[in-house]
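For reference, the structure discussed in these notes is given below.
Missing here is one protein chain; the remaining ones are kept as they sit in the complex.
Up next is chain A:
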């Protein structure tokens, strides 16, 4: 699995196809995160942005490898493991983004609530990181079930990924929305809510979505007949 992860990570890094989702992330962060704003508001925004960005990264990773090269790797390691490695590569890259983003937001934000009450910086940052990881996991889940091998045609996969990401971000009862709202509401009441339940639910959903995608990876039409 380590060899597959290294292979997929090298594919992602050298293909430069990570650039568009990264630019989306940077653009949204530039719009939504301002220096000196209340920390929990900005952390909530930074977490929410990661959901569509992660879904896009997953799409990049699972469509990055040309079919014939994927066949070679699949014969050697099994198609499910090859697909899992692609999904995990996207998940790890997005988690890295979550760590860097949280650190950046914590550094530039005002460690106080909306009404200028002082907030514990470290627990705010911790809650922000967990909320970001929650969004990363849900973005990975959306990306996994909205792309190859579940949806093969680009015409279906791209709009479904976009729609899926926004539905999961805004629909009532979504762990992402619960985690982000926990931060934003905490900013008003000057309390830090650690989103443990949303994180756990997101982890279960991501595991289920990735299992479905990996199980289907050996059931796709090949190049020829």
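Here is the rule we use: a residue touches a chain if its C-beta (ideal position, glycine included) is under 8 Å from a C-beta of that chain, and two chains touch if they have at least 3 such contacts; residues count from 1.
The criterion applied here is as follows: contacts and distances are computed from a predicted model.
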item	value
From "Class F sortase", "Heme exporter protein B", "ABC-type multidrug transport system ATPase subunit" or "SpoIIE family protein phosphatase", the hidden chain's UniProt protein name	"ABC-type multidrug transport system ATPase subunit"
Full-complex contact with the absent chain, from A:21, A:38, A:52 or A:79	A:79
Contacting the left-out chain in the complete assembly, out of A:103, A:171 or A:218	A:218
Those residues of chain A which, in the complete complex, touch the missing chain	3-4, 6-7, 10-11, 14-16, 65-69, 71-79, 218-225
